[in-house]
Every structure is written in structure tokens, then in C-alpha cells.
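Only one protein chain is missing; all other protein chains are in place.
Up next, subunit A:
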Amino acid sequence: MQQSPLQDMDAPIAEFRAVTKRFGAVVAAEGLDLAIRRGEFLSFLGPSGCGKTTALRMLAGFEEPSEGEVLLDGQRVDGLPAHRRPVNMVFQHYALFPHMGVADNIAYGLRQRRPRPSGAEIARAVDRALETVRLEGYGGRRIWELSGGQQQRVALARAIVNEPKLLLLDEPMAALDRKLRRDMQIELQGLQRSLGITFVLVTHDQEEALSMSDRIVIMRGGRIVQVGSPRDLYDAPRDRYVADFVGKSNFFPGRIEGADGAEARLAVAGGQVIAGRPRRAFSEGQAAVASIRPEQVALLRPGQGVGLPVRVLTGIFLGEHTEYLVRHEDLGEFLAHVPRQAEAAQGRFAPGDEAIAAWPEGAALILGDD
């Protein structure tokens, strides 16, 4: 079948179609439906055991789906072994070959090609890959002579040197310290943009997913809960689970008092009512939860505005803002992020201070509670 190049570019690079994977009685992934776009940086995000690695391994060819289809570049690949898929993986603990030097590790994939590229070609590609991961001149080193961060770069170079259609990364930064991880995240993102390779990252670090990805797939118990850009997920989480997983949020459970398409009113503890945007259809009396991001909660001195009277419990300085834990008589404890400028204007709150907590209209989301 002939396709125009334009159509081709729009077609997904990889797809899950109703994919389910079982290990005996354990359902590791269930009903996955997902199209991975050409050239995007996609992350799988979810708690431990939710099936992220399983999804990735089905793309790599290490696991076969129990049901459904996996497609790479429009072709069904179920049954195709890993070594015949145009996909490469950066393993969580790198899995570098200990009996080979850095250059041989990186050259390994090229040497498996038939016809085999010439020695000079391989050497050139290895040098270029080393340069890409900023390890020029490290080709002659042994693996155990490298730091964790350097090993990580070698693992990356070993994968990208093959110019795969899809680069899979399974928690590649889990073993790095915080600072190094930050640096690597920025580098990885830059690399993805410059190489134009589709990256699929697995992580349970929401910050990592938020800062690097074009789109995030939120998983829970083997299922996909929501797919969207970091902004979408943050601003319009589908349910409480997503809101909780992507960024921090305050949750106030209650019952729906009234709802139309644009607004829902939630009766919460102590006869309080929180109005907000509903994220799905609700019927009266249904249990739901109001979600309000801490940075939308303003803290004011008593008498300086209208809102909920609260008492400040603790304040944690976090650099660009201070995170206050406050307590309202009916609503209980919740968080407020007060930016530096606001603090400069009205002074810091001390534990025990009285304050007024307020949020703008429309800040609250009314979400299903499950």
C-alpha cells in the first residue's frame, strides 16, 4: 500500500491496541490503547507495580501481549523477537557489558548488523555517540572505571548509536543523585529534541515526567487513566488519582449539592460549600471531592480579605515559595503556597498565627472520588 510522506509522518510510530498482559493470575497491563506520536517525548507515570515496565517491555519485544496488538511504524510486531525490532532500550541498571570497554559496549549494536559496517564506520559512529553524551575520549575506559553518571551516559550512547525508531528508557535516572538527575533530565530532553528520536520514558517520579515530557501516560493498576500534556494533566486531571499524582493538591471530600455542565457545588464538612468546575457529569448526592492546588490558595492577614479563617500550623521554606500547612475548623488541614513577593509584602506567618485562606473563583475542580 502506497502512502504519501505527509500521511506517513502523521501516523503513530508505535501503538498499543487493546493490549492486555497477564503473568499467570497477575494482570500486569489491561486494555492498553495508546498511539505514540513520531518524535514525541512520552512518559509512563505511575506508582510501583502499575505496569509501566511491562508496557515498555512489550514495545522492546521482551514480553508478548496476552491479548491485543503492538504496532511499530504501522506493522504488527507481536512475535517479533527483540533483536529484530528497530527499538533500543536504556536499562534501569544500565546492563553494560562488564567484559568490554566503553567503545566496544557502544559498538555492540552496530556490530550485530548484517552486512556488518566497516571498522572505520563503526569507530566514527562510536566517537560521534560519545560526543553526543559528552564523553569524548572515554572510549578506551573499562566500565568499572566509570562513575554512575558516566555509566548512564554510556548506556545512552550504546542505544542512540543505533538510531532506533523508538528509544525506551526504564527509570534511567533512578540510581543517580538529585543534582545529577536534574542535569541528566535537561540533557536528555535536549538530546531528544536534537536527535528527533521518539523517547518513551518510564518513571515514578512525577517531577521528572512533568519537566521532560511532551505527553504523559498516567497508569494505575495496569490501566491507563489519562494521557495528556503535563499542563493538561495538571490543570484538568480526570480524577482525584491523577490530581494527586501530578503535583500537590488539597482534597475536600463531600457530596454533590447541585451540578450543571459548567459548575458543581460540593457540600463539604461543617456545612461549607465549595463551587468548582466539574470534570465529569455528577448527579445530586453523589460523593465527590474538590481539588484545589496549594499555589491557588492565598493566605491573608485577618481583616485583609474575605475567606476561610484558619490557623497556621507550620511553614516550610521551599525557595521560590513557602508551604504553609493551615487548619480550618470544618475543612481540616490543607496546604497553601505563598510566593516570595506576597511574603515580602505582608511578612511571614508564624505557627499559631490567625490567617484568612482564599482562592479565586474557578480554582476548585470537582472530581470523582475513586
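Throughout what follows, a contact is a pair of C-beta atoms (placed from the backbone, for glycine too) under 8 Å apart; a residue touches a chain by one contact, two chains touch by 3 or more; residues count from 1.
Definition applied: contacts and distances are computed from a predicted model.
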| item | value |
| --- | --- |
| Missing subunit (named according to UniProt) among the choices "Spermidine Putrescine ABC transporter permease component PotB", "Polysulfide reductase NrfD", "Plastocyanin" or "dihydrouracil dehydrogenase (NAD(+))" | "Spermidine Putrescine ABC transporter permease component PotB" |
| Sole residue of A:Gly51, A:Gly109, A:Gly139 or A:Pro172 that reaches the chain not shown, by the stated touch rule | A:Gly109 |
| Residue, one of A:Lys21, A:Arg158, A:Arg181 or A:Arg293, that touches the chain absent here | A:Arg158 |
| Interface residues of subunit A (partner: the chain not displayed) | 60-62, 81-84, 87-89, 91, 93, 95-99, 108-109, 112-113, 158, 162 |
